[in-house]
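Omission of a single protein chain aside, the complex is shown with its protein chains in their original locations.
And then chain A:
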């Protein structure tokens, strides 16, 4: 059974975990960052960080240095860009101290990630030249030097729909990396490879496989693709029949979990021969009728939002009339998440073998999924 936490009534934009998973941070679709710690079996807000002037769009928590980085974007109607800042937060004593990082970008920052060794990279900085569009997702190659960026157009009428693998190599700090199958010459900002997502549908998210040889991406045109650079850049794409995915993550070298507008994580497998197949939904939940909101500890009839409706005789007849069913307001989905899943992140385990992953959604829930218990609850399921 997945561990479900109803954190807030509204959407969670982004989240990240600290190194030992004792704390996590979320942004509840506004300018704040909430840091939660575990109290018993529940998670409680410990700190609220509110330095950002605009909506927080991305965050990441470095596992070793325990530093949190957050970046913001504009959210108001006028075209001026306000908060083009990122903050690196350090926990000192009882408080989080922000240090401002001025990003030399003239657009909003959309996503940020610490590299495996702790160097930060936010999108649009430096690697600006070949990119003409908003980057929606980034992922570091395990070797700490390469970066994959999923780009979408920020101008109406133009179509990059590409995403690129870039070299994020910083000469002064790091030793020269070994050549990988993505290429030898790795000067900073060099584009190592570029993939297009076909005729339509921008790329939401990219993920490197544990070895770094494969790159998976999910597009808004309901497609999943994996490029295997170790097999001469062979790309396998499947145009699937579900709603688009917003996020994807490799659980092992061949297993990919994806989730999005269908509100449910699903498993795909990519084998070395290049075939990409849909395996199964990873959610065995049934429709819930009651639950407890962790924010206010009140027992509620579950909805995507507060307050609960009251089931009256009027509702019953209205329901019969409109929908031919006697339900008062039948809006529950038969999945754990009650609205789109916005992010999937690794929770426990190594990149090679993820044992738990966490999802957050527009329904304000944080759900932790355990791979072992998924394997036992769904017949025939194996994460290979």
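By definition in this document, a residue touches a chain if its C-beta (ideal position, glycine included) is under 8 Å from a C-beta of that chain, and two chains touch if they have at least 3 such contacts; residues count from 1.
Rule of thumb we're sticking to: contacts and distances are computed from a predicted model.
**Student:** Just by its UniProt name, which of "Centromere protein L", "Phospholipid-transporting ATPase", "Actin-related protein 2/3 complex subunit 5" or "DNA-directed RNA polymerase III subunit RPC3" is the chain not shown in this complex?
**Tutor:** "Actin-related protein 2/3 complex subunit 5"
**Student:** Any idea which of A:141, A:220 or A:337 touches the chain not displayed?
**Tutor:** Answering carefully, the residue with contact to the hidden chain is A:220.
**Student:** Check the options A:214, A:240 or A:270 and report the residue that touches the missing chain.
**Tutor:** A:240
**Student:** Spell out, residue by residue, where the missing chain touches chain A.
**Tutor:** For chain A, the residues touching the absent chain are 132-133, 153, 155, 157-160, 199-202, 220-222, 239-244.
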